[in-house]
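Shown below is the structure under consideration.
All protein chains but one are shown at their positions in the complex.
Labels A and B are assigned to the chains in the order they are written; within every chain, residues are numbered from 1.
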Amino acid sequence: MSAITRETVAHLAELARIEMKDDELTALASELEIIVESVKSVSDAVSDDIPATSHPLPLQNVFREDVVGNTLTAEEALDGAPDAEDGKFKVPAILDEG
Amino acid sequence: MSDEILSFEEAMEKYDPVLGFEVHVELNTATKMFDAAPNGFGNTPNTNITPVSLGLPGVLPVVNGKAVESSIKLGLALGCEIAPVSHFARKNYFYPDTPKNFQTSQFDEPIAANGSIDIELEDGTVFTIDIERAHMEEDAGKLTHMGGSSGRIQGAEFSLVDYNRAGVPLVEIVTRPIVGAGERAPELARAYVAAIREIVKNLGISDARMERGNVRCDANVSLMPKGTTEFGTRTETKNVNSLRSVERAVRYEIQRHAAVLESGQKIVQETRMWHEDTRETTAGRPKSDADDYRYFPEPDLVPVVTDEAWIERLRSELPEPPSERRKRLKTDWGFSDEEFRDVVNAGAMDAIEETVAAGAPASVARKWWMGEIARIAKDREVELTETGATPQTVVELNKLIEAKKINDKIARQVLGFVVEGEGEPAEIVEKRNLAVVSDDGALNTAIDEALAAMPDVADKIRAGKVQAAGAIVGQVMKATRGQADAARVRELILEKLGIEN
Partner (left out) sequence: MTDIIKLSAAELVAKMESGELTSVEITQAHIDHIIATDGQPLDADNRAAGKSGLNAFLHLNAEEALEVARGVDEDRAAGKELPALAGVPIAIKDLIVTKGQPTTAASRMLEGWMSPYDGTVTQKVREARMPILGKTNLDEFAMGSTTEHSAFGVTRNPWSLDRIPGGSGGGSAVAVAGYQAPLALGTDTGGSIRQPAAVTGSVGVKPTYGSISRYGVIAMASSLDQVGPCARTVMDTALLHEAVAGHDPLDSTSQNRPVGNFVDAAREGAAEGGLKGLRVGVIKELSGEGFQEGVLNRFNESLELLKNAGAEIVEVSLPSVKEAIGAYYLIMSSEVSSNLAKYDGVRFGLRVLPEEGPITIERVMSATRAAGFGDEAKRRIILGTYALSAGYYDAYYGSAQKVRTLIQRDYAKAFEVADVLVSPTAPTTAFKLGAESKGDPMALYKGDIATVPTNLAGVPSISLPAGLADEDSLPVGIQFTAPAHEDARLYRVGAGLEALLESQWGAPLHEQMPDTLELIRDFDFGA
């Protein structure tokens, strides 16, 4: 596992959609390095024959009947929206063509 | 702007195409995949939603049991193994049509895997396509791009989002690479998607209307130089919304790839968008997250565990597979290969089957559905079933003919009135007084008149030229406006003239 560089954090920040300034990237890189170093022993502690536990308690086949329930009105849905138009959520352009 | 393309023939001389398909099928459940919002098409924007479909803070998903059963049925129909344990996973990427900024899907443990289906091309050639997997997931919302031209994402100033479709249950069917189709690749592409559509429709798990996006195909195309076996770089073409588009898009991408490779350049692995209007593809939006979806098991959902009893119950509920049904019907009906293929291509199979079930011989059903009704459908540019003619109409017309109440010509007229909405055939015959004149008295009068008008013909008949009777029959039919039974008229003429038939 490679050391966490500023560039690594920049890539992660992009994946996570968080704008970060240079000083933030640098600070996070060193903090992440510490965290990653100290959690490394986790992978050393396990072997292939140990199954993974994704849920703390075993449950299976929890299904819902295919029956329509209460819905929100468009007003309720859009009430908390930062921007809306024509009963829809409004978002800025997707492509950068400036 | 347009890309260079090579002619298809030239491309085929030099390269072998490798295909792959990801077909998304929208299930026709009453509610969404993970919440109780209605699964509906075309409603007022942002009304078919619950806090869950909108991904509001605090919400949790719960799996629609019916969607799981539909997915298992589809897996079985595709000859897949159904996973004993299958998990949902989160596919993480940011896009405004995705309410949680992750899609709940399946990753390494899909509900169904390792199947195959046989695809029969029009000339009867059969290709086997291997299915890698079929997995459950949810649809995204719908973006409308505003302020630009023709609603395209390019040039748009802003976009509007409707989350009605967000969370609609999907099954994604992924094929293994399809090698060896050669020049039949575009045709095979079309036939494959048609087969999937037919299967899901037959299972009753999807409305299967491509124009509504119920069945959507992403077509992967790559080329390898003839004689080699290493796959080339592939592109994934989206926005292929009809069977015709599938065929055209695959053909186009083969030609475009060939041109790129011929010019010594490399194919860029990317998403291409198909444009039916210009019949070409353009580079799609570059996906910066494409190689890193950070899949992990969905912690808010628990595994789907199947057992033999459940799978066997679902298997017992499966309808007969379309290909087997075709084989059976062809044998039952005694049609020739060509006759049957025509019936299938005309989309008349269901109608004929129903007509036969309602009591008409297969040959009669075929005659009507492939003949007069097909002609009406073509004139009006509608589907056979939308003409107003029903299996029952055909059965009734046939009964009237067999009872000699009407003849073929009148029957066609009656059909015309049926599709005009005048009622049932028997009713129309009655109302319009179209029944064959079977009253010998009336016929005799008409015959006497005809004989009197054509004494020379009468003499010829008397002299033994029996075939001359045709002229008299014609005259009688004219006089009765076609409503006479021609055979009976002929009998009466010969009787009257004392000729032994």
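Rule of thumb we're sticking to: a residue touches a chain if its C-beta (ideal position, glycine included) is under 8 Å from a C-beta of that chain, and two chains touch if they have at least 3 such contacts.
Small disclaimer: the values here were computed from a predicted structure and weren't measured.
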item: Residue, one of B:292, B:312 or B:337, that touches the chain absent here; value: B:292
item: Contact footprint on subunit A, counting only the chain that is left out; value: 1, 4, 8-9, 12-13, 15-20, 24, 28, 30-32, 34-36, 38-43, 45-46, 50-57, 59, 62, 64, 72, 76-77, 79-83, 89, 91-96, 98
item: Hidden partner interface residues of subunit B, rising order; value: 51, 54-63, 90, 92, 94, 96, 99-102, 159, 161, 163, 291-292, 294-296, 299-302
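Rule of thumb we're sticking to: only the chains that are shown with their structure count from here on.
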item: Residues of subunit A touching subunit B in the complex; value: 14-15, 17, 54-55, 59-74, 77-78, 85-95, 97
item: Residues of subunit B defined as touching subunit A within the complex; value: 29-31, 35-38, 44-51, 54, 62-68, 85, 87, 94, 96, 101, 143-145, 153-163, 285, 288-289, 292, 294, 297, 299, 301-305
